[in-house]
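All protein chains of the complex are present and in place, except for one that has been dropped.
What follows is chain A.
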Amino acid sequence: MTEFKRLLDHAPLDGSDGDKESHFGMMRETILRTKENEIDGIIKQLSPAQCDILMKYLYRGLAAADQKVCSVFLTWHERLTTAAGIGSIMRALTDKRTA
């Protein structure tokens, strides 16, 4: 949980592509390691800004074509949308500071 908050707070949204790639790798590993019953608990503890950053990472993860990874990310996306709302998707689409 603290690992999540640390990763989301230090997300290099304005950084170089290399920084973003490595940070996304860490984010992906953390998401894949979490168990399904812990997802709701984690999302509940995030602030709105952190939810938005997480949503950007989810979309980045969904772009990778791999069935196992995608099914996990799709579950996360569903839970996050229920918690954070369509607004966080909107902000992920419009914000030029991408994950």
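Convention: contacts are C-beta pairs under 8 Å (C-beta built on N, C-alpha and C of every residue); 3 or more make two chains touch, one makes a residue touch a chain; residues count from 1.
Definition applied: contacts and distances are computed from a predicted model.
Taken from the listed names "Actin-related protein 2/3 complex subunit 4", "50S ribosomal protein L20", "ER membrane protein complex subunit 1" or "Tetraspanin", the protein name that UniProt assigns to the chain not shown is "Actin-related protein 2/3 complex subunit 4".
Listed here are the chain A residues that touch the chain not shown: 59, 62-67, 70-71, 74-75, 77-78, 81, 86-87, 89-90, 92-96, 98.
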